[in-house]
Each structure stands twice: as structure tokens, then as C-alpha cells.
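One structure is given below, encoded as C-alpha cells.
Apart from one protein chain that is not included, each protein chain of the complex appears where it belongs.
Up next is chain A:
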């Protein structure tokens, strides 16, 4: 089936004329038609634009010398602004917003020939770890426990992208990661998710959540596919002052790199009390696989890890409280009816436009930046952030890459979500520190747990050394030979 191919396989097949880009796109559109009603992975499907793009891709392929992603159908997280295509950020307040511009990352993908199938669902403004806060409904994880058919969350915030890739209704998808929003849903959905170094991909045209943390990255079914997608997405952008002016290496070449002598750090602090034996065993399995591949395993310490989550939940809300001030109902987005004054217009538009979790984070962020609280919260959090960054810098003097679990649990049920938002935030406990330090990190599916759900391991690298992540990730992937597929997927369901 065309939908079963990896990006690398499809790119080769297109060039051998085994099938056309139009056939490839139509196969995905048709699968979306069958599955999206249940999965709700896409908020907007752009079938017509996709077919037009596929026709153009076929011409480019016929002419020869087509860029790598020519004709490859992708899902785009609905946080990337897409020219002429509604971009909602999963929020009611942007439910009518059609940007007249294309984000740098998606423009790069289009330049590389990619075909966009549509805009994928997400937690509202990327705030959430289970895709339960979207104004456009929950996403269902295509995986189910072997024992029952309880609907599970796909993780978040890039839950729609993860579900679409896992269910074979996109060959790959873009995600964004602020505290784990690429890696954690990738782990929940049994796919690869790569958060590059902060500054590797431009943030221009991507709707901001927390500017000092947000970073776009690929979500794919293989490490090689992640390398191919990242190659197209990354690069310096003068329109983003925080984008790094550092050359982008050949990521795909890194997939076959030898791991001989690579030093892999195992941080002691990623082993909190109450961690499941099953997860510990999967982690150990990963360690063994890398050792067999020629790596040296080194115990390291990241002593400030335990402050990561608390620090993150000060800094990210602080930035979001300011970033989301522009959604005021004045120039774009949804404006409340019947306002009697400017303040009333703000209050009504924002109260109606934002969901509960977004409102909570705006309030928390406003509080921690307030006079009298700034020093105790925001300033202290920035200091702790520096300590967390120093932890990584120190560790990377001794090792080349770190290996940890991606998330503390496998996917849970929609009706099993914790009532306490702080419990929910614990999903990000292993992914947040790398975000705080701007390190690149990747989740690779390694095994199924006893209930038949995928578990992922996380690799964390040095700044701008995504190549080592890709090399180590490819080795893990090869050893793990993770071939399980979810029950809900193109060609398998219905």
C-alpha cells in the first residue's frame, strides 16, 4: 500500500515511476476520508490544494532533478501559518483566521516539493500534553490496548500530527515542541519525533506559545525520514533574530554513521520514585542496544533536573501571557458581539475565545511577572534555567549524547486524565529539561508495553549536533526493529 511507505521509500518510488505523486496524494486523501472522522487528527483537510500540488510535483519529477520531498504528502500542525489556508492554533479565537503569509518552515518544505494534506489538530496554542484542550475536539490515538478499545490520547501538543503519521494518513508531519510537544506524542503514538536545537528552525510564521522554548521539528515513522524532513525545514532565517546562522549538515548521511566509541550518558535523575519497572526495563534495553552498537555507557548527573518542571511552568506561562496579548478581537480572529467598551471587548473576546487551560496559563504568567512577584518567580526561574543549562554543558563534557525515557507512562485514556492540572504537567517531566537548555532531543519508539502500547526513548544531544541524535536514533531503531503498527491505520481499519 502506498500509505505504508516511508518518505525515503516513496521518494525512491516516485523517481522510479513506480507510482505518481498524484496517486500517492490521492491514497492519503482517501485514507483521511476513511479515518479522520474518528481520529480527528486533521482540523482542516486541503484535498484540492494537495491534488494541485501533486500534479505540479509530477511535472517536476518528470523534468528530473526534483528536490527530495517532491510529491511527499505531509500533515502540517495547525500552528504554522499557511498562506490562504485557515490557521487556528486549535483555538476558537483564531477559528476564522486565514493568514496572508506562509511560515518559514512550511515555505521551506514547499520549496522542497512537499504536498500539504491539511492542518493537524493540537492542544490549544500548543498548551497541553494530551490533545484534550483543542477547540476542535479531542484526537484519538490510533493505538489501543490489546485488552480493550478504550479511546486513548495521542499525547500533545502535536497530537494530531503524531496520530496522522502513526495512522498512515500522512507520511510525515510538522510538530512544534516547547516542553515536549513533539517527543511525548511521538512516544505515545509509536513514531519518531525530533526537536532540533533551539534556533535551528525559524520560528517566523509559527504561532508563538513560549518564544524562548518553541522549536519546530519533524514527526515521522523512521529516523531517516526525520533526517530528510529536518534537512528541508532547518536553516538560518534573517526574519527570526533567534535563528542560528549555522550551516545545516547532511542529516541523512548521519543515519549510517558508526557509533564506535560514542559516549552515551545515563542521567541518574531520570529515575524518579514510582517509575514503572516496565519503563525501566525498556530503558535498560536501549542502553544494551547502544552498548552493542559500540557505544560507551557513562553514568552522569544532571542535578537540577528536579526543578525543571516547576521552572518551565513559570517561564512558559510568563512568555505566553505576553505572546497571547495580541489576540484581542481587534485586528483579526473572533471579536465578541455586544461589547460596551474597549475593556469589555477585550474581556468578552478573550474569555469566549480562549479555553480553560490557555486562560489558566495566561493567569499564571501574568501573576509571575507582576510587580512584587517577578523576583520570587520569574527571575528565580531564569536563574534555575541557567543552572539546568549548566547541568547539560557539564554532562556534555563527558558524553556525546544522553539516553532517557521520553515520557513516564504510555498513552492513557481520554476518561483517565488527571483532574489536577499539575498531575497532567508531569507528563513533560523528562522532556522539559532539554527544552529549557535548548538542546536537540529525539524520541524513538523502542518497544510495546505489556498492554500493547508503544514506549519511546529519548536521546538528547549537544547544541546543533542533531547528527549524533540521528546516528544513535538510527542504531536504536535498527536494534529494536520496532515494527508494530496501530490497529487504526490506513488500509487496516474499517
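FYI, a contact is a pair of C-beta atoms (placed from the backbone, for glycine too) under 8 Å apart; a residue touches a chain by one contact, two chains touch by 3 or more; residues count from 1.
Quick note on the criterion: contacts and distances are computed from a predicted model.
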Next on the checklist: Tell me the UniProt protein name of the chain this structure doesn't show, selecting from "Aspartyl/glutamyl-tRNA(Asn/Gln) amidotransferase subunit B", "2Fe-2S iron-sulfur cluster protein", "assimilatory sulfite reductase (ferredoxin)" or "Peptide/nickel transport system permease protein".
Outcome noted: "Aspartyl/glutamyl-tRNA(Asn/Gln) amidotransferase subunit B"
Item to check | Touching residue (missing chain; options A:112, A:131, A:206 or A:231) | outcome: A:206
Item to check | Which of A:111, A:239, A:291 or A:306 contacts the chain that the document leaves out | outcome: A:239
Next on the checklist: Touch as defined at the start, partner being the missing chain; which of A:20, A:87, A:197 or A:406 qualifies?
Outcome noted: A:87
Checklist outcome for this item: Residue positions on chain A contacting the omitted chain are 80-81, 87, 89, 94, 97, 99-101, 103, 203-208, 210-212, 238-242, 318-319, 321-322, 324-326, 328, 330-332, 342-343, 346, 366, 369-371, 374, 378
